[in-house]
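The complex appears here without one of its protein chains, the remainder shown in place.
Chain nomenclature is as follows: A and B, assigned in order of appearance, with residue numbering initiated at 1 for each chain independently.
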Amino acid sequence: MTDLLTLIVAKYNYWLYVILMMIGLYAMIAKNNLIKKLVGMNIFQTAIILFYVSIGYKRDATIPIIQNAHGGNDTHAAVIHAVDYINPLPHVLMLTAIVVSVATFGVAMALAVRVYQRYQTLEEDELRMRLVDIGPEK
Amino acid sequence: MKFLGFIIVCLTGALLLYGTGEFPGWGDPHSPASIHLSNDYIEKAVEQTQVPNLVTAVLADYRGFDTMFETAVVFCAGLACFLLLRDFKEKKERFYRHTPTGVILHVKDSKKVLKTGKEFEHMDKDWVPSDLIIKTICRILIPFIQIYALYVVAHGDFSPGGGFQGGVIFGSSLILLAISYDLKVLVKRVKEKILGIFAAIGVLIYVGIAAICMPMGGNFLDYSKLAPLVPGDPHHIRALGMLGVEIGVGIAVTAVMVIIYINIVSEGRHEEGL
Partner (left out) sequence: MDNYPALIVITPLLAALLAGIAAWTEERLSYPIALIGLAVSMFAAFKVLMQVITSGTINYRMAGWAPPMGIEYTIDLLNAMVLLIVASIAFFNLIASYKSVEQETSDRAGSFYAIYLLFVTGLLGVTATGDLFNLYVLIEITSLTSYTMVALGDRDRGPLASLNYIFIGVIGASFYLLGVGYLYLKTGSLNMVDVANILSGLHGSSTILVAFILCMLGIWIKMALFPMHVWLPNAYSYSPVAFARIVAPLMTKVMVYVMIRLMITVFGLDYIFETLNLSEAVVWLATFAIIAGAVMALAQKNLKKMLAYIIVCEIGYMVGGAWMGNQLGMTGAILHILNDALMTFALFLAVGSMVYKLKRVDFIDLKGLFGKMPWTMAGFVLAAFSIIGVPPTCGFFSKWYLILGAFEAGAYHFAAALVISSLICAVLFFKVFEICFFEPMPEGHGHEDSSSHVAIEEAPLSMLIVSGLVSISLVVAGLYSGTIVNTIILPFLQ
């Protein structure tokens, strides 16, 4: 038991991301309302962002903006130590992933509006009944 | 479904946690991820690109190709919202409110359009009495927000920021206009056509800057080959190329933010809505 506890404490960031991600996944699978599913989808994607950003973290390091490099001509004077700055790459990747998830969310919201315009509901069980009502597929 | 979902979730969670067993500890400066590429970026980027903000340097230069498609994703989302929701049908009836008396007119002929202004104003289901305090404060705030957005775009090389962030802030200033006044005010000031064209032009600036490098003798996106075209210190040409690209991103993101907002709140009719 103590072993497990130390394991969790040492890597609690990864445990948190898995828990967060599973909350999102459960909402996407089990919820009945389409908007709730969309919220679940957003939580799901945010968990991945948490995971990547925590890969990039380094102890005793600061944000990846090189200090004293603003002067222009003196840039080569300062020696840059890699241990002083956290890893910039996960941040770059997550900027991309955030934009992608925002775009997906926008399209999904537009679709939800369309579904609501057509059926006047966003509950999945009601939607299934409406689909039976409009008859066989074209 | 709920039980099945729970089982799937537990299995997936267990799989993911099983994979974390061999992870290096959190914040370990000697983990492979913090050494292999990261050190190269941190130590060489300033010298190679003259950009102190490493995230911008990697985003717009080393991995600029990713970012170009990311902008294309944004453009695609704007197009998708337009294609899915835009409804060009005019509404059959309109409501107007006579401001001095508060009398509401119901116009059933879709061709009759009253001039709105001092005397009449539009009325729809989201109408609220105009609030002087909100309007005045937003009117004062919006220019500052926009200046700040431009700062975030322009200063992306040196401090946290860049095209996406600046574009979102600029877009939100326009959305604030729509919220504090009403949607019509925004649609009248920023025409749909302009937004559609700007969304494409923003990405086109990015792809254009990247593509010009090819006839200049470099690979795609190789900003260093642009030096003969731009006056100034050739050392800083990569930083300048990134700035140009970020401006394109900012334009595209602003336009797409507003397109998505307008189409979703008004269900594509651009007439009523928040």
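As a convention for this text, a contact is a pair of C-beta atoms (placed from the backbone, for glycine too) under 8 Å apart; a residue touches a chain by one contact, two chains touch by 3 or more.
The structure displayed is predicted, hence computed values, not measured ones.
Chemist: May I ask which residue of B:Val55, B:Ala199, B:Ala227 or B:Ile260 touches the chain that does not appear here?
Modeler: Reading the full complex, the residue touching the unseen chain is B:Ala199.
Chemist: Taking the full complex into account, what residues of subunit B touch the chain not shown?
Modeler: Missing-chain contacts on subunit B: residues 15-16, 18-24, 31-38, 40-41, 61-66, 68-70, 72-73, 75-77, 79-80, 82-84, 86, 88, 193, 196-197, 199-201, 203-204, 207, 210-211, 214, 217-224.
Chemist: Touching the missing chain, which residues of subunit A?
Modeler: 25, 28, 34, 37, 41, 44-45, 48, 51-52, 55, 89-90, 93, 96-97, 100, 103-104, 107-108, 111-112, 114-115, 118-119, 127, 131, 134, 137-138
One rule holds in what follows: only the chains that are shown with their structure count from here on.
Chemist: If we count contacts the way the header does, which residues on subunit A are in touch with subunit B in the complex?
Modeler: Subunit A residues touching subunit B: 10-15, 18-19, 21-22, 25-26, 29-30, 54-61, 63-67, 69-70, 75-76, 80, 82-83, 85-92, 95-96, 99-100, 102-104, 106-107, 109-111, 113-114, 117.
Chemist: Flag every residue of subunit B that touches subunit A in the complex, lowest number first.
Modeler: So the residues of subunit B in touch with subunit A come to 1-2, 4-6, 8-10, 12-13, 16-17, 20, 23, 25-29, 33-34, 37-39, 41-43, 45-47, 50, 52-55, 57-59, 63, 66-67, 70, 73-74, 76-77, 80-81, 84-85, 158-160, 164, 260, 263-264, 267-268.
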